[in-house]
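Every protein chain but one is kept in place in this view of the complex.
Moving on to chain A:
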Amino acid sequence: MDRRTLVLLFLLLVSSSLGSSSSSSPDIRVLSAERRIDLTSSIVRVFLTLKVENVGASQASDVLLAFPPTDAEHLAILKASTAEGKRKKKIYVPLSVNPTELPDTPNGAHLFSISLRNPLKTGEAAVLEVLYIITHCLEPFPAEISQSETQFVYYHDSAMLLSPYHVMEQITYIKTPSNKVESYTRVDPTNRAGTELRYGLYHDLPPFSYSPIIVHFENNNPFAVVEELVREVEISHWGNLQVREYYKLKHAGARHKGVFSRVEYQSRPSISGVSSFKHLLARLPPRVHSVYYRDEIGNISSSHLRIGSQKSELEIEPRYPLFGGWKATFVIGYGLPLQDFLFKSPDGKHYLNFSFGCPLLETVVDELTIKVVLPEGSKNPSSAVPFPVNQQLETTYAYLDVVGRTTMVLKKRNIVPEHNIPFQVYYDFNPIFMLAEPLMLVSAVFLFFVACIAYLHIDLSIRKS
C-alpha cells in the first residue's frame, strides 16, 4: 500500500518535471470563459471561448478541458481552434484534441487535451475557440404526453464551467427555442430575457467547481434519431456510384400517450401533435438520379425531389406522422455520376471521396455503418477518415460476381450533422476486370447458340425411323 503510493508520487513527480506533455493544472489559469449553449434543436451545441494564461514556470503546450461523465458519454464532436492574424486576415486554425487521463480528477470527470500550435511561455495568454456537441441530453419531462400537449424538456448542466484550472471570470448564455421556459435554477447572478438565459458573471472560481442547474423549457423540434443507419456505396467503374441507405428512425422525444385522433390532427394542426413530425429533409449531392424511397413492404409514394446545381433536396414523408416513441424504417437509394466522386491519386491508386454522416438534416445517428463496395478485382483497400472509426473488410456479392467484391466497412457511434465531411477510400484496380462480366454473358449466349446448333445437327435416336 505504502509502496504503491510512493511509486505513484514518484511517477507524478517525474511527469511534472518532464513538463510539457501533461502539464498539471496549477500552471495555467483561465482568464475569461464565455459559454454559449444552443438548445434550439434536439442537438445541444456549445460554443466556448477560453482565454488562458500560463502562470507556471515552464512552457505549456496543452490545455485541458473537463466534462462530467454523462456529457462525455454523449459527446459527439469536440473541436478546438485558435485565431491567428489580425482583424481582417483572421483565420481559424484547427487544433488537435485527444482524450487524456489525470489521476486526481474528481467524480470521474473526463479530460480532453488541446495541443497548442505554439507552446505558451510563462505569462503569455492565448484565446481558444471550442465547439462541442452533445446528443441525447435533453430529457423530456413529462416523459409521456398526449396528442394535444406540447413537449417540455429538461436540460442539465452546471452554472460554472467545469475546468481543471482556476477560472477568473466566467459567463454562460443559454438559448432556448422559444420564450416558454417553465422553470430554471437560479445561481445568482442569473438573468432571463426572451429566449436567452444568462448565468454569470462569476469570478474567481476554484478548479472543478460545479453547480448543477436544470432548465425546463418547451422544445417542439423534431427529435428525430436514426437508431441505426447503414450506408452502402457501390462503385462501378462503368460510371455509376450507387448508394443505398437503410434507416431505422425513431422519434426520441416525449412518448405519445393514449389516443391518436385523426380528426384532431387534420383539423387543428397548430395545437395537435406539435412535437410530432411529418417529413424530413435529406440533402443529397447534385446530379443525383434514380432516387427511390421504400421500405420492407414496398414503395412509399410520398416524397419530393428538388434537383439543383449545388445540392439536391429530397423531402421524405414516412407513411405516418411520427409521434413520440413511434418508429419507422425505410430505405433511400440513389445513383450518382462516378466522375464527381472517384479520382486518381498521384501514385496511381483510385480513391473515392465521399461524405461521411447522414444526409438527413438535424438528425442524430446512434450507430452509423458505411460500407464501401469496391469493384470486383480491386486490391489493397485503405481508408482515410478525419476522425477515429472502427474499420474492417468484408466480401459482398452482387450481380454476376464470382470472387466477390471487397468491401470496406466503417463504423462509428453518435453522429451529428457536423460529421458530414469527406472521407477517402483508396484502392488499386486494373480496368481489365471491367470486361470480365460482359465477357461472361457473351460466352454464355455463345454457348447457348452452339448448343442449339449441336442439337439440331446431332441425331440421338437409337432406332432410325
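In the analysis below, a contact is a pair of C-beta atoms (placed from the backbone, for glycine too) under 8 Å apart; a residue touches a chain by one contact, two chains touch by 3 or more; residues count from 1.
Following the convention adopted for this analysis, contacts and distances are computed from a predicted model.
S.K.: Looking at what's absent rather than what's present, what does UniProt name the missing chain, "BHLH domain-containing protein", "P-type phospholipid transporter", "dolichyl-diphosphooligosaccharide--protein glycotransferase" or "Prefoldin subunit 6"?
M.R.: Not shown, but named in UniProt as "dolichyl-diphosphooligosaccharide--protein glycotransferase".
S.K.: Thinking of the whole complex, not just what is shown, which of A:93, A:214 or A:402 touches the missing chain?
M.R.: A:402
S.K.: In the whole complex, not just what's shown, which of A:58, A:261, A:391 or A:420 touches the removed chain?
M.R.: Only one listed residue reaches the unshown chain, and that is A:261.
S.K.: Going by the contact rule already stated, which one of A:64, A:328 or A:415 would touch the omitted chain in the full complex?
M.R.: If we include the chain that is not displayed, A:328 is the one touching it.
S.K.: Counting contacts across the full complex, list the positions on chain A that touch the omitted chain.
M.R.: Here the touching residues of chain A are 258-263, 266-267, 295-302, 319-320, 325-329, 397-402.
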